[in-house]
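Read the structure below first, then the notes.
For this depiction, one protein chain was excluded, whereas all remaining protein chains were kept in their positions.
Naming follows writing order (A and B), and every chain is counted from residue 1.
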Amino acid sequence: MNQRLPPRTALFGGLLLWFAVLGGVLSWTVHSLAAWSIDELTCEAGHDNLAGFPLTGAVALAVLLPAAGAATALVVSVLAWRRLRPGPRADDDRSLGRAHLLAVVGLWLNVLALAMIVLGGVAALVLPPCQR
Amino acid sequence: MTPDGIRTAFGPAGLTTEEPVGRSTAWWGVTLFVATEGTVFAALLGSYFYLRFQHGAPWPPDGIARPELLLPLIMTAVLVPSSLPVVWAESGIRRGRRWQLRAGLLATLAMGGTFLGLQGVEYHGLLREFTVTTNVYGSLFYVITTFHGAHVTVGLLMVCWLLAASLHDGSGARRREQVRVVAYYWHFVDAVWVAVLFTVYLSPRL
Partner (left out) sequence: MASSTAACDTGPGPEAMASLSRHWAEAPTLRNWFATVDHKRIGRRYLVTAGVFFGLAGASAVALRTQLAGPEAGILSAWEYNQLFTMHGTAMIFLFSTPMLFGFGNFLVPLMIGARDMAFPRLNAFGYWVFLFAGLFMWASVPAGAAPDGGWFAYVPLTDERNSPGLHLDVYTLGLLFLGVSTTAGAINFIVTALKLRAPGMSLNRVPIFVWAVVATSFMVLFALPVLNLDNVLLFLDRRFDTRFFDPGRGGNVLLWQHLFWIFGHPDVYIIVMPALGIVSAVLPVFCRRGIVGYPLIVFSIVAIAIISFGVWVHHMFATGLPQLSYGFFSAASTIITIPSGLQIFAWLATMLTGRIVVRVPFLFVVGFLVTFVVGGVTGVMFALTAFDQQITDTYFVVAHFHYVLFGGAVFPILAGLYYWLPKLTGRMAGERLGRWAFGLVFVGMNLTFLPMHVSGLLGMPRRVYTYPGGLGWDPWNLLATVGAYVLAVGLLLVVAGVIHALRRGEPAPDDPWGGDSLEWATSSPPKPYNFPVIPRVHSLHPVWDPRTAESTGLGADGDRILAEGRGTLLTSELDGRYERAVRMPQETLKPLVAALGLLIVFLGLLLAGYWVAAAGAALVVVTLGAWLWPPRQTPEEADPAVGGGAV
């Protein structure tokens, strides 16, 4: 059904769907690695700032930016899920069915990813960064 | 892309575009292999930083000098551009020019061999200062660089195999897929070297 699209538009659409599927968990990966290593290494070195920048601020950045990424992916996946809903007689349009499945999978993945990032952010609010 | 194009891409027609599509089994095989190999290197370099930060200053410990940069930079200048003749060889076989394939592969072989030779020169000098058993820094330094060197060696064996095969039979065009696989692997080995250069040689100076 997409032969009539110009190749770059089609490619962009295909990649957009993958962003809707994996954007959230990629953001969560970035969040875990960044927040963990910033916290761990700075505390290990015995100070609570990162080249003059307060550690809490750095951790907050490592929470907020990925959270924004995951939220964007969530919005994209909701839109994709709504636009790809197969019609009543769409039994045989397998591209639509496949893309809809991926959108559903992505939607829930993004919800979980966002929840994990937010929970990490709550931990950063509650706990002093270097308490052992 | 126009806003209109973006809107189209975000419609059902755009979102249902198949991507990735039409790759060969060999492409998928080598991609997954490179992914798992890349994970080994990621874990190895991650272990370097973990051990370094757990160790604390001074790094390198026990009075070992910070690594010299001249030789590693020359090695980089030899290895990283060696991806270019591979690309050139690949385009050669796509156009059915066997001489271009062979010349490109030979150039890669020469550059990779030079890299390994320079690594030997470097080891020769450094082994007098510290060895793999001196301390954790020595273990990390030699194991990481040797492990990468082993990958270069495997890549060179693949290149040798392709060269021998291209000399052996007439129709080089058949081997497009295999040249592609070797090219992927070689680019991977090059990219890993950049990560090794940063970790082992540059990061102690940060």
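Assume a residue touches a chain if its C-beta (ideal position, glycine included) is under 8 Å from a C-beta of that chain, and two chains touch if they have at least 3 such contacts.
What you are looking at is a predicted structure, and each value in this text was computed from that prediction instead of being measured.
Trainee: Please pick, from A:Leu65, A:Leu79 or A:Cys130, the residue that touches the omitted chain in the full complex.
Mentor: Here the residue in touch with the unshown chain is A:Cys130.
Trainee: Where the complex has a chain not shown, which of B:Leu44, B:Met111, B:Leu126 or B:Val196 is the residue touching it?
Mentor: The single option touching the absent chain is B:Leu44.
Trainee: Need a quick check: the contact residues on subunit B for the chain that isn't drawn.
Mentor: 18-25, 28-29, 32-33, 35-37, 39-40, 43-44, 47, 50-51, 54-55, 61-62, 132-140, 143, 157, 161, 165, 168-169, 174-178
Trainee: With the missing chain put back, which residues of subunit A would touch it? List them for me.
Mentor: With respect to the unshown chain, the touching residues of subunit A are 25, 28-29, 31-32, 35-36, 39-40, 43, 59, 91-92, 94-95, 97-98, 100-102, 104-105, 108-109, 112, 115-117, 119-120, 122-124, 126-132.
To be clear about the criterion, only the chains that are shown with their structure count from here on.
Trainee: How many angstrom lie between the centres of subunit A and subunit B, each centre taken as the mean Cα position?
Mentor: 30
Trainee: Write out the stretch or stretches of subunit A touching subunit B in their complex.
Mentor: So the residues of subunit A in touch with subunit B come to 1-2, 4-6, 8-18, 41, 44-45, 79-80, 83-84, 95-96, 98-99, 103.
Trainee: Enumerate the contact residues on subunit B facing subunit A in the complex.
Mentor: 1, 5-6, 8-19, 53-54, 56
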